[in-house]
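These notes are about the structure you will find just below.
A selection of the complex's chains, in situ.
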Amino acid sequence: MTDRAAAKAALQAQTVETPSWAYGNSGTRFKVFAQPGVPRTPYEKLDDAAQVHARTGVAPTVALHIPWDRVDDYAALAKYAAERGLRLGTINSNVFQDDDYRLGSVCHPDRAVRRKALDHLLECVDIMDATGSRDLKLWFSDGTNYPGQDDIRARQDRLAEALGTVYERLGEKQRMLLEYKLFEPAFYTTDVPDWGTAYAHCLRLGPKAQVVVDTGHHAPGTNIEFIVALLLREGKLGGFDFNSRFYADDDLMAGAADPFQLFRIMYEVVRGGGLTPDVAFMLDQCHNIEQKIPAVIRSVMNVQEATAKALLVDGDALSAAQRAGDVLAANAVLMDAYNTDVRPLLAELREETGLDPDPVAAYHRSGWQQRITEERVGGQQAGWGA
Amino acid sequence: MTDRAAAKAALQAQTVETPSWAYGNSGTRFKVFAQPGVPRTPYEKLDDAAQVHARTGVAPTVALHIPWDRVDDYAALAKYAAERGLRLGTINSNVFQDDDYRLGSVCHPDRAVRRKALDHLLECVDIMDATGSRDLKLWFSDGTNYPGQDDIRARQDRLAEALGTVYERLGEKQRMLLEYKLFEPAFYTTDVPDWGTAYAHCLRLGPKAQVVVDTGHHAPGTNIEFIVALLLREGKLGGFDFNSRFYADDDLMAGAADPFQLFRIMYEVVRGGGLTPDVAFMLDQCHNIEQKIPAVIRSVMNVQEATAKALLVDGDALSAAQRAGDVLAANAVLMDAYNTDVRPLLAELREETGLDPDPVAAYHRSGWQQRITEERVGGQQAGWGA
Amino acid sequence: MTDRAAAKAALQAQTVETPSWAYGNSGTRFKVFAQPGVPRTPYEKLDDAAQVHARTGVAPTVALHIPWDRVDDYAALAKYAAERGLRLGTINSNVFQDDDYRLGSVCHPDRAVRRKALDHLLECVDIMDATGSRDLKLWFSDGTNYPGQDDIRARQDRLAEALGTVYERLGEKQRMLLEYKLFEPAFYTTDVPDWGTAYAHCLRLGPKAQVVVDTGHHAPGTNIEFIVALLLREGKLGGFDFNSRFYADDDLMAGAADPFQLFRIMYEVVRGGGLTPDVAFMLDQCHNIEQKIPAVIRSVMNVQEATAKALLVDGDALSAAQRAGDVLAANAVLMDAYNTDVRPLLAELREETGLDPDPVAAYHRSGWQQRITEERVGGQQAGWGA
């Protein structure tokens, strides 16, 4: 027996953090296509994020990227957010967009560069103190392009040293989320290439260090939901960077390329007791060719739909079939939930909380897109690196 | 019996075309790291290419990229090249770096954009007439990011129409080289994703349309030398864009990630009679973190070494073992050639033609790098898009 | 506007061919797990296939594999099938399970082995004459395991020669379906590794030679629906071998690993006018650990559900969004159809044609599984190679 009411309550409680950079321009190494109405300041990014929250009701926090979202007064920024029903969320460090980082940041062979990178990480914790953010997300582009370029093991030592220093600096209620990625921008070794490496470091560091799973950062064929189940079992799943991909780190809208995978991931989250605030559900994606705000709305909805389906799995029937070794019956229980059209359920939920049942249509009717297109003229559009 | 003298003669005759853009800055979507001394004009790129040819003796032609290398007077550019012992080579079109091309170029749903892209391709043929270039290399970033975004088949029709128009415009001795690529920057469909698609179009177009193989443009596990053997058998191999990769289109130095693969490719070239001017051997790579000129020199040398090993395969012994079905013996014949250290042979060849046996060391001794670092100050460094 | 009635009519007309070998034992190189009740003769396989057709109403033909399904009297076999409401379908040749084929069949370096393989292929056409089958499906495990083992190009010549001979032997209404596969059991080169190779051969042979797409036979990341669209555009799509996979050629139930991919494939089939008898929709899968008959039923249903969703795509809305370059709207039209729960529609369709709306439940209630478990004792269970 599944419990529709319980599912609705869980969906009501789930929140999805949106990233400030998703509202800005992005692209590939070949071209960044500019779009009209793109924000020019962290404040305007919050304005756009507020639209997403206003339509979906489940996106109350916004992740910041430092230095892209650096401001003089973080308290003012937090206040600006609060006035729009938002909170500032995860602080994302950036130690990959300075010429000094050509050969790495905290793993760089030169101590001076490592120090510069570390100082940036520590500054991010200062910012967390100011914004009240709980999580520091660490992604390092560190790695090498050519065999022999640098010493793999020495780089691990340097990494461990930097992580240790940052860990010591964390406040009592602050956490460090360590992200892994198979490749790009490094093309031979990456210093944190897989969940095992991130896990090993986090284990050494302690309970405030947790692994974050970006759904686009794995080798082809990797079973992501397995990793999710394992990390939850180990108490080391700190959160997600959701996005979708057909090939590499394509950063498409969450659920766009493989909605069944997103469902399987959310099923393991539910199964492993991960549908709690201890696991951060974040988006991290690039809307290179599509309109940005409705793309974020759509992504949030995709996460919700996958979660809804996961919540509708008939756990008793599933367990019974699994225990009986009935392969087809067990698979059928899962597929029954997946094949269910949960859009009516979510529409109902929105209406019950005073929202339009169709967030995308509501956004388009709101006039916001036209307004920003007209008003945001001049200045420098935000983008990767901006 | 292998013939060392014949191998040397073949190596003497082989040339490798270097791309003008390899001398400029490049990077990933995350960051372009600037390097000192990078050229600021097509003329300065030719100066650097001349260094590569001066050290290796086998890189007499330079590929241009339009509009990156657009000049007012191509005859003057050709003359400048000739004065440095160079010729202008393949013309590479670029229909991916304009905001109009957000949804494609010749496959775009809007006829006006398609026309703009086609006009650019035709302009490239005009430039070929001016430079005396034989080959027009066509790579299209066209594709879609999301299922449903556009009609796959209609895009093929548009592609065919554009290719047909360009084909008709080609002069008698001019060729069109059609390049394929699995993905990036498009992340769902790419309009020319594999050799089969390129082959089908070239077959329809006629003998002046040929397929070009970029060694970084395949799905994981693809056997590239098989494709080379097939295209040679079909008379449809127009040339190579050499580079190397561990993951996706990493664009590392040719031979850097998998020297054995480069050897196997060159073996199929030799086996299939492809070591002729009809097959263009070009580099297409990005030196994101390493010095550019010595990286190009090294890449040229890697192609030479792979070719030398391929030429040293004992064809009679190989055929005998293959006919006998002796798997281990046949494999051993190939591996004997691969395991041979051919650097002495190539050093000898260089000395016989008045070159330094160690091109990289000679380059470093030449003072060129210091000179350009000092002199090329101010102005706008060349880079992708510049 | 989509037309529910038209969708139902199309679904009514669609048939899925089931393979005789799916009813027998299968496994991996590590182990074949025996299951109770597995057929011991081609006749018993037809009995099981009749169960699938009786429950689904859309599986009236059965593919045979020679020599696994060799009988003395094919007319008698055809009559036996007809008495159960079935017809004999595609004839699958097998030139990979004889010690002589260690180094290949029609591509073998030894002419005598090639002749033996060719004779088998010609025998298959004889059998087609006897069974009234339209299609000869050719899959060759030919290839090499080690670089140098054999000559890639010579093997293509041998392949072309054999295909030419078989093509000449085909009757006026008979076709040859050439299947490609990236790897396994050959681990270095495979002689027909991709659609391009199959296409090139079929093009040379003529209109009766068509390419067959096995959904498990591609490199990671390959966009299969793109290939489908292309082959339909070229008039060269002969049919499908449906199955599903997470990794390599896993041969799971169709739609099990990536139902969204199966939907996208069926959408391109519908879009390209491929929902006709000219395209053969076949299953080719292995039920290694699950019960075989219900697994086949489930697979047929999965193909139906994907087709139903594809038929429900609102073509006018899609075209309008595509022409407008509205990425999100176009994607949303496709996703609307995919997210629809089509099980009620198919249940309705079944009831209208006198079938149980739930084929799997009906099968389990029928008592067939218990009956064969009890009756099929002794003798040699059918399996791969049996």
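Think of it as A, B and C in the order they're written, each chain with its own count starting at 1.
Definition applied: a contact is a pair of C-beta atoms (placed from the backbone, for glycine too) under 8 Å apart; a residue touches a chain by one contact, two chains touch by 3 or more.
Nothing here was measured: the structure is a model prediction, and the numbers come from that model.
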item	value
Whole-assembly copy number, given 3 chains displayed	4
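Here, only the chains that are shown with their structure count from here on.
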item	value
Fitting chain A to chain C on CA atoms, where both chains share a sequence, rotation angle to nearest 5 degrees	180
Copies chain B and chain C touch via same or different residues, half shared test	same
Residues of chain B engaged with two or more neighbouring chains	103, 145-147, 182-183, 188, 220
Chain C-touching residues of chain A, taken from the complex the two chains share	220-221, 223, 246-247, 256, 258-260, 289-291, 294-295, 298, 305, 327-328, 331-332, 338-341, 343, 360
For the chain A and chain B complex, residues of the former touching the latter	26-31, 33-34, 96-97, 99, 101-103, 141, 145-147, 182-185, 187-188, 220, 245-248, 250, 252-253, 256-257, 288-290, 384-385
Interface residues, chain B side, partner chain C - complex	103, 109-110, 145-153, 156, 182-183, 188-190, 193-197, 199-200, 203, 218-223, 225-227, 229-230, 232-234, 260, 264, 268, 271-272, 318-319, 321-323, 325, 327-328, 330-335
